[in-house]
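Following this message is one structure expressed as structure tokens.
For this view, one protein chain was removed and the others were kept in their places.
Up next, chain A:
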Amino acid sequence: MATPVTEQPVQQDAGVPYAARLDHVSKSFGRPGAQQQVLDGITLDVAPGEFVCLLGASGCGKSTLLNLVAGLDRPSAGGIETPGGRPALMFQEHALFPWLTAGRNVELALRLRGVPRTERREHAERLLELVRLKGAYGKRVHELSGGMRQRVAMARALAQDSQLLLMDEPFAALDAITRDVLHEELTRIWAETNVSVLFVTHNVREAVRLGQRVILLSSRPGRIAREWTVDIPQPRRIEDSAVADLSVEITEQLRGEIRRHGQH
């Protein structure tokens, strides 16, 4: 690319109207002849700065889809574009490296993206401060609680300075109280950084709590079944009646999708 890489939010880059574009993406696994189709014709744009939740039951290929967008795997058909460079990816497990301190984990991501040595420490501390872990720079991973680990993982993901953050059920393994707090944190950080988020979950309320758009995938193969725009203003809470009402509607639809699989 000819344009110099700067830390500007992608919105100012008027030439690209999307942070990710999926064009009829399909994915099959297995040998030819005995193939299993996991994703079928997924077409989806994530706008710059948008927060999109992908919702689905088991077997809808949510994680496969994120792997494809992250570039860890190739689609069998269709195209994926992420003009903002390699997307950052967060997993359900924190996936932090236990041989490094929290701060060094963040610095490794900075280093691999070419941030000069002299700037890394300060940059990493700034990111840890953003996830409100100011004093955790020198802490080992096992010295942190589950919620703190996920926040360090978030700081590491943000260290990639990618315009697209992919999240694969990042809060599923946390207790309800911590998850609730991290929802609030993520909303705040998303608003502060203008990053686009593609968030995968099987938790309907979580999707409605967080997303500007909720996309329901059917299972086996994963197809886009329906889409909702969530215009409940942030900050939302998971207990809000508007969140609950929409969740009921989406859950009905989701159950309908699941029921189809019991009929044959």
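Keep in mind that, in the parts below, a residue touches a chain if its C-beta (ideal position, glycine included) is under 8 Å from a C-beta of that chain, and two chains touch if they have at least 3 such contacts; residues count from 1.
The rule is simple: contacts and distances are computed from a predicted model.
Participant: Name the absent chain by its UniProt protein name; which of "Urease accessory protein UreF", "Bicyclomycin resistance protein", "ABC transporter permease" or "Carbon-monoxide dehydrogenase small subunit" is it?
Facilitator: Checked against "Urease accessory protein UreF", "Bicyclomycin resistance protein", "ABC transporter permease" or "Carbon-monoxide dehydrogenase small subunit": the hidden chain maps to "ABC transporter permease".
Participant: Quick one: which of A:16, A:181 or A:258 touches the chain that's been left out?
Facilitator: Missing-chain contact among the listed residues: A:181.
Participant: Looking beyond the chains shown, say which of A:88, A:154, A:197 or A:254 touches the absent one.
Facilitator: Answering carefully, the residue with contact to the hidden chain is A:88.
Participant: Spell out the interface residues on chain A facing the chain that's missing from view.
Facilitator: On the side of chain A, residues 70, 72, 86-89, 91, 93, 95-100, 108-109, 112-113, 130, 132-133, 140-148, 156, 159-160, 177-178, 181, 184-185, 188, 191-192 touch the unshown chain.
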